[in-house]
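In this view, the complex is presented without one of its protein chains, the others remaining in place.
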Amino acid sequence: MNRVDGRKPEDIRPVKITKDYLIHPQGSVLIEMGNTKVICTVTVEEKVPPFLKGSGKGWITAEYSMIPGSTHARKFREATKGKLEGRTHEIKRLIGRALRSVVDLNKLGEITLWIDCDVIQADGGTRTASITGAYVALVDALNKLVDKGILKALPIINHVAAISVGVVEGTPVLDLCYKEDSNAKVDMNVVMTDSGEFIEIQGTGEESPFNKAELISLLSLAEKGIDELIGIQKEALGVEI
Amino acid sequence: MNRVDGRKPEDIRPVKITKDYLIHPQGSVLIEMGNTKVICTVTVEEKVPPFLKGSGKGWITAEYSMIPGSTHARKFREATKGKLEGRTHEIKRLIGRALRSVVDLNKLGEITLWIDCDVIQADGGTRTASITGAYVALVDALNKLVDKGILKALPIINHVAAISVGVVEGTPVLDLCYKEDSNAKVDMNVVMTDSGEFIEIQGTGEESPFNKAELISLLSLAEKGIDELIGIQKEALGVEI
Amino acid sequence: MNRVDGRKPEDIRPVKITKDYLIHPQGSVLIEMGNTKVICTVTVEEKVPPFLKGSGKGWITAEYSMIPGSTHARKFREATKGKLEGRTHEIKRLIGRALRSVVDLNKLGEITLWIDCDVIQADGGTRTASITGAYVALVDALNKLVDKGILKALPIINHVAAISVGVVEGTPVLDLCYKEDSNAKVDMNVVMTDSGEFIEIQGTGEESPFNKAELISLLSLAEKGIDELIGIQKEALGVEI
Amino acid sequence: MNRVDGRKPEDIRPVKITKDYLIHPQGSVLIEMGNTKVICTVTVEEKVPPFLKGSGKGWITAEYSMIPGSTHARKFREATKGKLEGRTHEIKRLIGRALRSVVDLNKLGEITLWIDCDVIQADGGTRTASITGAYVALVDALNKLVDKGILKALPIINHVAAISVGVVEGTPVLDLCYKEDSNAKVDMNVVMTDSGEFIEIQGTGEESPFNKAELISLLSLAEKGIDELIGIQKEALGVEI
Amino acid sequence: MNRVDGRKPEDIRPVKITKDYLIHPQGSVLIEMGNTKVICTVTVEEKVPPFLKGSGKGWITAEYSMIPGSTHARKFREATKGKLEGRTHEIKRLIGRALRSVVDLNKLGEITLWIDCDVIQADGGTRTASITGAYVALVDALNKLVDKGILKALPIINHVAAISVGVVEGTPVLDLCYKEDSNAKVDMNVVMTDSGEFIEIQGTGEESPFNKAELISLLSLAEKGIDELIGIQKEALGVEI
Partner (left out) sequence: MNRVDGRKPEDIRPVKITKDYLIHPQGSVLIEMGNTKVICTVTVEEKVPPFLKGSGKGWITAEYSMIPGSTHARKFREATKGKLEGRTHEIKRLIGRALRSVVDLNKLGEITLWIDCDVIQADGGTRTASITGAYVALVDALNKLVDKGILKALPIINHVAAISVGVVEGTPVLDLCYKEDSNAKVDMNVVMTDSGEFIEIQGTGEESPFNKAELISLLSLAEKGIDELIGIQKEALGVEI
């Protein structure tokens, strides 16, 4: 099978993670997966949402946005329209869950970590790239809190990365670019730990339902991709955490 | 294992689908799954969204809401707050995708079917009950369009139902009530056709990741539940469609 | 005069009040007046609005909504539009005033009672049915607070119910259904106590003004209807309060 | 009985209506009732709302606002808050109904008359002063349309004015100032034609219910006030219309 | 050069400042510059924005609005639309900066002065008239705080007024009316103190750029106008402050 960009079904796109991409936030990376580019930043706020006040626990919350020039047709600006669209809500909730799942919130103390994922160029897989990049920014920010003595130890439970898989022209493929994504019969986003366990699976067969065999083969592809991504994350972090 | 309401892990709650629950909409049902009660209505609008104008195709869109008295602590009214919360966006998009996936939109003509799911009492599984109930209201509404000669044939491709599964105290269980849902380590919603294929899988292990074996056993439970639900739907519709 | 549903001018529609309709709220009823059906719930919140803080007084506030499937043409969802329409504001303020007027707020302590009226089927008179039903839910909720020892005595000053009257085809009639309401020259909503005194009168002759004689005869009809409704409320409450 | 400003119970405050108060709108007046001052303007728009397109009928719609400096404590600006409060909705709907009731909309042609009532100083009775003043601005604007040949004849059916009545310290009084209004047990706004018929009655006994005898005496006071106001309106218009 | 209203290029329009225009606010004026009429009020609030809490400093904030009848074509009501337009934001920020610049905020104590400028008739120069009028209302309100002993001395650093200048048909002119403003190639608003220093300069040559010589001659005109306005302000205040 010939993929539109010459990759084999089990290939991910070239990935580049630039740490310390911005000067202000506690953690920041630019993640590039092929033509998809996302700035992921982590900012520490010295308070927690009302439901955690007095609990000693911390919180992680995520926001996601695309700049208007990131897409082929100009993406309208949600700030101008005055509300987030449903897709944005869905994605920011997914990112938040994924990152909370790998941090021991009890060890954070009463702080909130704001994860911001700003897509500057989109070519498919922006939500999974956001998770993969944000994880690196998050560990970086937490390391700085450890260095400053604010945290005693890095409260990370698992490595986490995310990738898309799908069925395109009858073939299960890994890491879909936009063109593939628009033609996929099945479209699945997988968030996974370095021990090969699932944090989240979201698979949709809106165009055509899929059976258990297809599911299994998609999950195997995802596992391969996650494994590679976690290797790249570790390299970017420059430490064996 | 003792479930809080005495069910066995593989049991669904008592289900009751009341067709023609309201007098105004083209299709309407009250679905009750245990204490969860949702009014599902279908209204036909004689136009389509801008992106389908002139295409000859129809559209299906869904909205979801909970009345303030449906939950233990009063649910604030989104209309008063002036915006939908993220969870609502997530659910209405899920319901819309699920129902679009089983209708041949090309055969609808340029009409929009509005699916409204209004939860009047919540005890877990409101989004899956919404899909299961809305499918019956949808078929009923479409049957009326066939009867009136507006449609030549019922444009239904598959039966569809939805159910939740999860891992509670280490055991995979089917159709979680609210109490189980709040304690579940893994929480998954499955939308499935009568041929046992998946329309949508959304599984989250925010509290604790899950492995492939657990996934497989959860999906088997879901399959059993869906099978029973589709039987109940058929009975409610009173016809072998 | 033949009314569209066979009633005589001075007849109300069949009324049914189902107490304890929902399991979560402190008070809840389903009220049915002919085809009009409203779920009325009462929830207790352990705080008061800012202007009452420290006063020792309680507050009662009301919200009102119609589900999209409750009307002939689908009612757009105010939550989706992001704001309440003027009619909704008018009605929620009316319900709030009516119920506050019969409760001794000084004896509540600093709590807020949230009255929610959710119309699931509309056939005229939804605002008056809301008041009549909400009163029963309110007394029920207050009785529970008395039973729990939170209140010393039931802080109810008067029974209250509400009904519509109007001039249809030249004849004053009681309890208008939707069809009558759309053809009425004069349209009036009356909120009244069991001692025959007025809490609120709102009469409109937008289509044609009305004189004092018409007013008097409409108010007499309203008095008759209120009397019957208060009887039905007492029966539903099952106690002579 | 001594009223706070020395009036007798049946006295209205000094009224002054300045026609052609502004240079831009088709009709404009400043109405002063005691310390209450409202600018009422009428603007003609060459189109109608969607539900009247093609009907040949016109429409009248009203908006109402208070400038921040109009009240004792600064009135927050609804434009800054981003939404109208319930009271504003209630009042603009009342003004709209009152003015539509005295115009033959069929004779307007497909135009919309925008009534704007901007309170620059408030001392009770702003909604009734708005109606009384807006009627003069409306007739003035319609007269200009007749003069220009756009309308064949003045499409006015009745004169209309509005006034408040209430029970203050046990006595029914006419045209309440703010101080009286805050202490009134019963508060009623009456919109009436020159032939003594009612367009709208809105009476509230939130603090204490009222009986039929009180109602009758309040309505008689209102009738007296309306009669005087219509005289002043006619004078301001300078013609016997 | 003939200006549309017969003035010479260096003439301002007739100015009238009516102090104590309204009864409720601490300071209030009606300023009229030709046909432009603005009500400027100042209200004292006994608290400061969060960023000043505990600082001992006060704050001044401004809001600006036009009533719908103030313009030739009806100005839509921002409160109804639910948001302020960009122009309004621009103007309220300008007014706020101008007035803060002449008050010693350290000497106010922790209070907020709300400046409200409500345009009741617009014929060009509403933002500059707002500043000129609001200054008088502000000094008046501060004088009252001094009289009451709340402030020890008037915390005014400079007199301030504002005026527009522009290039119309090739000629630099002072105090543009609306007709001139719409035809101006260059349009500039100048806020200046009585010592001839600039608080703010905003000049735009959207239609055609301007050079330094034109700038100098516009600023000289502005200086002349400001000088006259400050004289009129002093007269209105009736004291040499």
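Chains here go by letter, A, B, C, D and E, matching the order in which they are written, and residues are numbered from 1 within each.
The criterion applied here is as follows: contacts are C-beta pairs under 8 Å (C-beta built on N, C-alpha and C of every residue); 3 or more make two chains touch, one makes a residue touch a chain.
What you see is a predicted model, and the numbers here were worked out from it, not measured in a lab.
Peer 1: Sort by label and list the shown chains the missing chain touches.
Peer 2: Taking every chain of the complex into account, the missing one touches A, E.
Peer 1: Among E:45, E:110 or E:200, which one is in touch with the chain left out?
Peer 2: Final answer for the missing-chain contact: E:200.
Peer 1: Identify the residue among B:19, B:57, B:83 or B:179 that touches the chain left out of the display.
Peer 2: Answering carefully, the residue with contact to the hidden chain is B:83.
Peer 1: Can you say which of E:16, E:47 or E:89 touches the chain missing from this structure?
Peer 2: E:89
Peer 1: If the hidden chain were put back, which residues of chain A would touch it?
Peer 2: Its contact residues with the unshown chain are 22-25, 28, 35, 39, 41, 43, 45, 63, 65, 67-74, 77-80, 82-84, 88, 114, 116, 118, 120-122.
Peer 1: Please identify, in ascending order, the residues of chain E that touch the omitted chain?
Peer 2: Residue positions of chain E that touch the missing chain: 83, 85-87, 89-90, 92-93, 97, 100-101, 158, 188, 192-193, 195-207, 209-212, 215, 219.
We adopt the following convention: only the chains that are shown with their structure count from here on.
Peer 1: Just to be sure I understand the contacts, which chains border both chain D and chain A?
Peer 2: Touching chain A as well as chain D, we find no chain at all.
Peer 1: Can you check how far apart chain A and chain C are, centre to centre, with Cα atoms defining each centre and the answer in Å?
Peer 2: 51
Peer 1: Hunt down the residues of chain E that sit against at least two other chains at once, touch-wise.
Peer 2: 82-83
Peer 1: Connecting every touching chain pair, does the picture come out as line, ring, star, complete or other?
Peer 2: Topology of the interface graph: linear, an open chain of contacts.
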